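Now for chain A:
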Amino acid sequence: MSADTAEETQEAVETDPVREAIAKAFADHLGEGFIESEIIPGRDLWIRVDRSAWVEAARFAADRLGMTWLDFISAIDWLPSPFGRDMEAEQDWVVHGRDEKPVGEQETGTAGGDSRFQMMLRVYSIGEHQGVTIKADVPDDDLSIPSLLEIFVGANWHEREVWEMFGIDIVGHPDLRALYLPSGFEGNPMRKDYPLVARRVKPWPGIVDVEGMPDDGADDAEKTPVAESEAIES
Partner candidate 1 sequence: MLTPLAIELAYWQETIIKGVIGLVAVLLPTGALVYLFLFKMMSFMQSRLGPMETGPYGQLQLLAEFGKFLQKEDIFPAKADRFVFAAAPFVVLVSTFMLVLVLPGGPDATFIDINTGIYFALAVSSVSVIGILMAGWGSASKYSLLGGLRAAGQLIAYELPLVLSVVGVVIMAESLNLSDIVHKQNEFGMWFILPQFIGFFLFLVSVQAELTQPPFDMPQAESELVTGFLTEYSGIRFLLFFIAEFATAAIFSAIGATLFLGGWTIPFVDANAEFMNYIGPLVLAAKMILIAFLIFWFRITYPRFREDQLQRLAWKFMIPLALANIVITAILKVAL
Partner candidate 2 sequence: MTTDHITAELDINDNEQLRYIAAQAVDARVNVELETEGMTLNIGPQHPATHGTLRIVAKLDGEQVIKAEPIMGYMHRGYEKLTEVRTYPQVTTLVNRIDWVGSFANEVPFILAAEDLMEVEAPPRAQWIRTALFEMGRIANIMLFLGDMAVQLGGVTAVFYAFRDREFVLNQIESVTGGRFHPNFNRIGGIKDDLPAGWIAETKSVMQKVRDFCDEMEDLVVGNEIFQLRCRGVGVIPAEVGKAYGLSGANLRASGVDWDLRRDGDSRLAWKDLDWKVWTHPDGDSFARYWVRLQETREATYMVEQILDGLPTGPIMAKVPRIIKVPAGESYVQTENPLGVMGYYVISKGELTPFRVKIRTASFSNMSIAPWLLEGVYVPDIATILASLYFILGDIDR
């Protein structure tokens, strides 16, 4: 990576006409179904469509834009983790008291979003070397999305994975069975409110602080080594 190419990316930051054109093509074609697009110039393009336009967007990408290569289909659960700081175990709360960090509002990422679950489709054009991430909100009261099988045969396994990991129903998928999990498994592991038990059965050894001297306060003990090392780093 030489200095020249670094400058190129610097220049590209201002505009990205190729990706803008793609976004515009989507907007023109989908009309009402198109909600939002976001471009990080020189890097990537996100498009958010309505659920009703999900299949149409994929078909448009595949048929008109030549994005016939299916990269992946997945989903995101935007719910902030209800288990607090994730490095901590519930056992730690017994000893140290619960870390009262607020759980926080639900915020969605690039290209926005209104619902808890969001579907993600990534397609790529092998001829043009351009990819796009298409997102679609899945309403909280109706967790379902149409299947993309008729456009991409390879969507089969990806959609099965989404179904079992997030519990989003794939309408029109002929063979909705568990892909990874044993049959009879309860719950959807990739949801944020599904606890990762392995992290919760054992207290985090890192939470134990060095015992203070009898005469000085515990807060001092907390501060010394860690604060010192942090100071070194930053």
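Convention: a residue touches a chain if its C-beta (ideal position, glycine included) is under 8 Å from a C-beta of that chain, and two chains touch if they have at least 3 such contacts; residues count from 1.
The candidates were selected such that all candidates are chains of the complex that A comes from, given by their letters.
Computed from a prediction, not measured in an experiment: that's the story for all the values here.
Only one option in 1 or 2 touches chain A in this complex, and it is number 2.
Of all residues in chain A, only 1-2, 5-6, 42-44, 46, 68-72, 74, 76-77, 81, 86-87, 107, 109-110, 120, 122, 126, 129, 131, 133, 152-154, 156-157, 165, 178-182, 189-190, 196, 199, 229-230, 232-234 touch candidate 2 in the complex they form.
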